[in-house]
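Some chains have been omitted; the remaining ones sit where they do in the full complex.
Should a chain be cited, it is by its letter among A, B and C, assigned in written order, with residues numbered from 1 in that chain.
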Amino acid sequence: MYEIGVVYRNIERADREAVDRLRAFGSATVHEVMGRVGLLKPYMRPIYPGAKIAGTAVTVLLQPGDNWMLHVAAEQIHEGDIVVAAITADCTDGYFGDLLATSFKARGARGLVIDAGVRDVRTLAEMGFPVWSRCISSNGTIKATLGSVNVPVVCAGALVNAGDVVVADDDGIVVVPAALASRVADAAKKREDLEADKRAKLAAGVLGLDMYQMREPLAKAGLRYID
Amino acid sequence: MYEIGVVYRNIERADREAVDRLRAFGSATVHEVMGRVGLLKPYMRPIYPGAKIAGTAVTVLLQPGDNWMLHVAAEQIHEGDIVVAAITADCTDGYFGDLLATSFKARGARGLVIDAGVRDVRTLAEMGFPVWSRCISSNGTIKATLGSVNVPVVCAGALVNAGDVVVADDDGIVVVPAALASRVADAAKKREDLEADKRAKLAAGVLGLDMYQMREPLAKAGLRYID
Amino acid sequence: MYEIGVVYRNIERADREAVDRLRAFGSATVHEVMGRVGLLKPYMRPIYPGAKIAGTAVTVLLQPGDNWMLHVAAEQIHEGDIVVAAITADCTDGYFGDLLATSFKARGARGLVIDAGVRDVRTLAEMGFPVWSRCISSNGTIKATLGSVNVPVVCAGALVNAGDVVVADDDGIVVVPAALASRVADAAKKREDLEADKRAKLAAGVLGLDMYQMREPLAKAGLRYID
């Protein structure tokens, strides 16, 4: 599956308007309407709370302890992209810091998702450049071995193709195939409209048991109440 | 031990006044005076810093990837309760989000302790609904299989009976059997009174070695100083 | 390697001026100029964000579930020290809380690095006493078995000798041998001066590919661009 040593320059990015709509819904709603697929593992955490972004994926495949390809990836970034970096083996090194963030930001990147470590996290927070990572580590990397850019990658357990939509917030990161972006955004809108109404009812003390009409199926499943 | 498919409606809750006194002492002091038992594993973390609560446990036993029983539990919540949710197998799914939180809050719950994942954490923080969980995850759940409510559960390594006192803060979560609540609160008060005095001495530069009279037992144990 | 039951009273501390210069550079830069050695494992995390300290190590070797030697260590603290605590076996107990912090602070300690748990973390944050630890836990400890103070210890995978420089911030913790402190600070200064210039260029949109002249070595390594 992986090709090593290649950079795809022309990738088909998801529709920008759909991307921006997806951002508003957040990762939990988007994941739900996708049928509960496309989520990165929950060990991926934001380096500071409160960031909420969506963008189109520029994918990078990196070698352990080697961040050379992040420099190659920088050139492929368009305004509105999110860089998604996978490593060919588990690694906790700090691949990314404030210099690369400065470059990525200047190129228009909205953030980074990396299945490894990052550093300079305080400066990144001050810059407002959001990163979701496996860990935080001062441990720098070398630049010696080729990987690839814009090939399909498996990042934290999820397949990401270049151009896919990445939605990331405090709850996690979800990937939407580029071709499905608009459809998923529509479904998310519908779901959210329904939720507003439910929230009001629940806040007023209505029970989910009644609102979702669960009492009958629970009884059928055999639930017994004991006083 | 576990019964599946039952809901105990009448549980004996710990004395409210004792609960509120225990809250003030925090999990570390309470755990200490209990004889260092009753603590949930330290992998349980608050979703936002600074929350400090105590309440009476409504326990829930859930199936992996299935949050049906949280809706059943909502109906059993009294003002001042904390829901304590255990799963029959390890699971990182996001069982709980802002809709359920709205419902729990409307019922009078003070918070949730769950040995699994939660989502909508930013909204939960804005609502001021505190949660201690194993992880954070966008991954939603289904509603298909029965568990139980208010049966004894093992949550993050600790046995919790319905009605027990749960004390949770940034240091962790400790469970106090309902019958011991007042006695533990008294002991905690005593310990804390002693600590205030110690704190002042230590701040003035007195060494614990002298204050606790440790020099002699250390010498007896064979401690050698080398210049 | 380890001696049990001894306290070295006279340790050679790294040069204070070098220590303070190293603080400014932070753990990532210092680790980099050391040749990427001396870093503690990334599972060590600060109990609150934003702390950035450097100091000279007072080392402590502790037994599992036993914090007796932290009291012995308090007496050996000089103004400007950081206590570095290792355990003879993996342990998540809460060895350190606000009372010991009050004492350490009164003695002039700048912080604590401990390969185990801590508690009273909210109070520690309010006191401004920074701690880097393996975890947070209410679980207290006993005072029954000897360890040592100011012997060489392995803390979170790194060898620390008493008197070494410890640099700790949001990115992690790095140890600089006392004898190398000035030399490392000089190297860090040089590196940082270079980085300021690079940052400006990257912010202006210059690519690392060009700034670091990577295009030729990448081509030599066989990188192919596909349109």
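Keep in mind that, in the parts below, a contact is a pair of C-beta atoms (placed from the backbone, for glycine too) under 8 Å apart; a residue touches a chain by one contact, two chains touch by 3 or more.
Because the structure is predicted, anything quoted here is derived from the model rather than measured.
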Full count of same-sequence chains in the assembly - 3 placed in this view: 6
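Going forward, only the chains that are shown with their structure count from here on.
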Copies chain B and chain A - interface residue numbers shared by over half, same or different: different
Rounded Å distance, chain A centre to chain B centre (Cα mean): 31
Chain C residues within the chain A interface of the complex: 26-28, 30-32, 36, 39, 42-43, 45, 49-50, 52, 169-172, 174, 195, 198-199, 202-205, 207-209, 212, 214, 218, 221-227
Residues of chain C defined as touching chain B within the complex: 5-10, 48, 68, 71-72, 74-75, 92, 94, 97-100, 102-103, 105-107, 117, 119-122, 135-140, 143, 145-146
